[in-house]
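All protein chains but one are shown in place.
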Amino acid sequence: MKTNRRNFLKQSTAFGAAAALGPSLYAGAARASGEIEVGILFSLTGGLSIIEKSLADATMMAIDEINAAGGVNGMTIKPILEDGASDPKTFNEKASKLVIRDRLQTVFGSYTSASRKAVLPVFEKRNSLYFYPTYYEGFECSKNVVYTGAVPNQQLSNFIPWIINTLGKKKFFIVGSNYIYPREMAKVSKILIEQHGGEWIADEYLELGHSEWGAMVSKIKESGCDVVLSNVVGDSVVAFYREFKNQGLTHDKLPICATVTSEIEIAAMGPEFAVGSYTSFPYFQAIDTDRNRAFIERYRKYVNDPNAVTHHALESSYFQVYLWKQAVEKAGDISADAVREGIKGQVFEAPNGTVTVDPENLHTYLTPRIAQWGADGQGTIIDEYKEPIEPLPYVAYGETPDNLFCKGTGLDTAKL
Amino acid sequence: MTAALTIDGLTVDFGGFKAVDGFTTVVNEGELRVILGPNGAGKTTLMDLISGKTASTAGDVHLFGENITNRPEHIISRHGVGRKFQIPSVFRDLTVRQNLEVAASGDPGVFRNLRLHMAGEDRARVEDVIELTRLGPVLGTIAGELSHGQMQWLELGMLITQQAKVILLDEPTAGMTGAETFRTAEIINEMKGSHTILVVEHDMAFVREIAERITVMHMGKLLAEGPMERIETDPKVREAYLGSGGIH
Amino acid sequence: MTVQETSTNSGAVRRFERAADWAIYALFIAIVLGLPLVVDDVFWLNRIAKYLVFGMLGIAIALSWGYAGILNLGQGLFFGLGAYMTAMSLKLMSATSLQQGSDKPVPDFMLWNAEPGAVTDLCCINKGSFLWIPFQAQWFGLAMAIVVPLIVAFILSSSIFRLRVSGVYVAIITLALVLLVRLLIIDAQPITNGFNGLTDLGWLTISGFEFDPYMVETYYVVAGSLSVVLLLGRWLVSTRAGLILQSTRDDPTRARYLGYDVAAYQIFFFTISAGIAGFAGLLYVVAAEFASPSFMDIGFSISMVVWAAVGGRNSLIGACIGAILINTVEATASETEIFKEAWKLIIGGVFIFVVLYMPNGLAGIARDLVARIQRKRVDEGTQTATAAANRRQA
């Protein structure tokens, strides 16, 4: 049985009535035999719902697909969806609801690091598993989180050398939103830039969500740089690219090379503002494989929007459910400990290609790609690694594949 | 007799316009002084200057020999100046009793007031004032719901509770019915002697009822001073009042 | 009816109201403290503990807004300061901070932000890290959670009220200030961990006992604190100072002419209110295990005011109950399947409804109810008294 999400909401009205009666009743009723309950925790309201709703949709779609194909070990997955409301306080509260009251062993959720950090104590102290689908800054080594988004080395280790060697650009202006991810990306970038003989001439930040770029773009113009490395996040991205063009800068002379600008932001700004700029991600909607095309088609049908775009965090939200499924099947148990053991080394053919969970740090092997944006709002993939590369969450501190900091036994702090 | 209030050359300059200009007078302890003057003579401004609402630009105000010129309102008030406004000013969301309790301000500091009950003498005084102002029946009423007259009496009662030594009254009978005016005059007459009172008033019938000495102001200056009968016959006063229709 | 009779009646009314008032307080505190006897679900206890903390914020708002007439749209500033001070201490107690040895705690994010080769010690790992040194003592962080908000509020309110700024202008200043501090905290990433806030904290530990947030003991700490704050606040507003404060709200000029230094009263109560908010921040961190700059979002500060409005801005317990109630409704609605995406509509609608039809909030409704019962009682009482008097005369 294939249900789309709107139908899902309607069907669950019946459950809703039960839920209104009382929390404990609901938990009891749903815990019927032949079901596995998992939590989904994204913002359905508030500013971040713009992106997080699509992540929740992708997660739901994967669950529906798995259920339609016979479930996990013959059991149906029963998702419990909670709204983080774009507020770390709410995330924390809902996480404790899912983990402590509903006693769930697995929750899929979070887009921002701030929300992940707010829920982490709940998962670590109650030993549940959190599947986190977003690219992030690294520097985390939790045995209670499975990270399926890119870490800095998976976005930058091909990007910076490519900018310097292939594009021939050497003077970097680094700009980002003022929080940890962009600052950490900048740190890794600087190391790579210097290694490859480039130089960075500025490292500037703007308040998260700020949309007034006049002064910053003017600085970029005056700085004498020949490439802009953007770690700008969220809706600021749109204002940035628009201001960039309005001040007469063009991507053929001074390209923006971005680590966060995805299909969503491109569609939101209007593709004409981004034509010719670059982004590095493991996944693009433009990946030209049958598997990806089918995925996009299914997703569009699922959300009932023929123009819906797919992007990196969305794709990770989707495939991480499958990784979890395989782990449960391998372990034969849904407990967090069993799934953690089961997921180590788990391989899945995702829309972006083969993904593998690193048995040591529970991050995911992904294939870095660089795309150049076109007038249709889609990227053309102009460079990609031959194979998935190993996730190194501590790369900024000298972590290498031969010298891992984060292992199954925990973080080796002596190496920091 | 001791001088309660000594005003010496008091002047305020509002950007070239002198609302009060070199005004000088002495009010003795226990005296009831009425200040008369046509509109714009500077009577209310004079009260603002004494009570600290407006800062003077020249001159001094002494209260029982102490200089209170341009001190903050609450300090002047603590020295013993009480003021009643033209538009009754009471705490409209508090009950009548609470208004009077707040007025018992012998100990005005924050920390000294972190206690549940008033001192016994304050409580006794509040009861006396309730008696005097005949507000007994409405003690539990929210002050904002009182009649105009009751509100005026409450304000007077608060001044007595406050134990102000010098009381400034700005048109205490404005907007009152005849009966209310009569009652007000009664209260003021009872206050006479124990308080020094300065009254600004237009209602001549009322002034005759209460006045002892009268000071006439004109264009911010002192025009004449003396007992009622002399003022009424003073040619300067008559002249000044011609423009605004004379004393009536 | 003679004067004497009305006077006794009004006295009786007040006595009855006071009795009803105390009854409500007693009932509330009994329910809050007795809740663990009925609810044995640790999740719900923890969740309610968080809402009790918000209830404490409601008390802080009612104190400054309802009783002093000062609308503080930046109460989140004091809540946030309290939370950060507490979280700093608890952060230094977490396993990740102690990985270099128990005598040398360093928060993990400092290691992470450190320049290569920096000394990994609180003294000098970065420019501001020395500020953390005293927070190694837990009592210091807990004390600062209240002291720092008190000091900041004292300085702020001294300048505001000495300059006789009032009304909406106070609201705008506090609003701008909370925005400013939020911005600075996010920017001072090396010592505050910026946008992500302080997470991965240790548990509050008092003489060896660790307060796991999902423990009934932790609930009692919060519930007990709330009860104490509530009674303390009730005592404060019942004192003469509380009465005088209300008079300054009604007519500051009159209060000045009675000899009161109005600013001093405003400063005192504004500062107390900030201290309560700081204490609430402390307890929130104990129950939720993190501190975040989102505590200083404008939306949160405005929400607090709305909670107080729903419960009744002129009533400490009303505002407290309002906060608890709204948060419970929010949580329940957002966890009910049919409201999953529509719950914000409901909350918005409730705010509008309350402002339009319940200007004094729940407390106003309760007061009306008490007054109605009372009037009936007094009427009956008067009738019997009059009847008795008539009989005597006859």
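For clarity, chains are labelled A, B and C in written order, and residue numbers in each chain start from 1.
Everything below uses one rule, namely that a residue touches a chain if its C-beta (ideal position, glycine included) is under 8 Å from a C-beta of that chain, and two chains touch if they have at least 3 such contacts.
Going forward, contacts and distances are computed from a predicted model.
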Exercise. Could you tell me which of "Hydrogenase iron-sulfur subunit", "Cation:proton antiporter", "NADH-quinone oxidoreductase subunit L" or "ABC transporter permease" is the UniProt name of the chain missing from the displayed complex?
Key: "ABC transporter permease"
Exercise. Name every shown chain in contact with the chain that has been left out of the document.
Key: A, C
Quiz item: Which listed residue, A:L129, A:A239, A:I296 or A:V357, touches the chain dropped from view?
Solution: A:A239
Quiz prompt | Contact partner of the left-out chain, one of A:K219, A:K301, A:K330 or A:K344 | solution = A:K219
Quiz item: Which of A:G34, A:G209 or A:P359 touches the chain that is not shown?
Solution: A:G209
Quiz prompt | Among C:L98, C:A118, C:V216 or C:V350, the residue in touch with the chain that has been omitted | solution = C:V350
Quiz prompt | Sites on chain A contacted by the missing partner chain, in the whole complex | solution = 6, 9, 45-47, 49-50, 53-54, 178, 204-207, 209-212, 214-216, 218-219, 235, 238-239, 242-243, 245-248, 264-265, 267-270, 304-305, 307
Quiz item: In the whole complex, what residues of chain C lie against the chain that is missing from view?
Solution: 71, 159-160, 163-169, 171-173, 175-177, 179-180, 183-184, 187, 298-299, 302, 305-306, 309, 341-342, 344-345, 347-352, 354-356, 359
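Methods note: only the chains that are shown with their structure count from here on.
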Quiz item: Based on which chains are in contact, what kind of graph results: line, ring, star, complete or other?
Solution: line
Quiz item: Taking each chain's centre as the mean of its Cα atoms, which chain lies farthest from chain C?
Solution: B
Self-check item: Chain occupying the middle, per Cα centroid
Solution: C
Practice problem: Express in whole angstrom the distance between the two chain centres, defined as the mean CA positions of chain A and chain B. | Solution: 74
Quiz item: From the C-alpha centre of chain B to that of chain C, how far is it in Å?
Solution: 43
Practice problem: Quick one: which bits of chain B touch chain C in the complex? Just the residue numbers, please. | Solution: 51, 53, 72-74, 77-78, 82-83, 89-94, 98-99, 101-103, 105, 108-111, 113-118, 136-137, 139-141, 158, 162
Exercise. Would you mind writing out the residues of chain C in touch with chain A in their complex?
Key: 41-44, 46-47, 50, 99-100, 108, 111-113, 183, 186-187, 189, 193-197, 199-201, 212, 214, 288-290, 292, 294-295, 297, 300, 331-332, 334-341, 343-344
Quiz item: What does chain A use to touch chain C in their complex?
Solution: 9, 12-13, 15-17, 19-20, 23-24, 44-45, 81-83, 85, 87-89, 92-93, 96-97, 100-101, 113-114, 117-118, 120-122, 124-125, 139, 178-180, 183-184, 207-208, 397, 413, 416
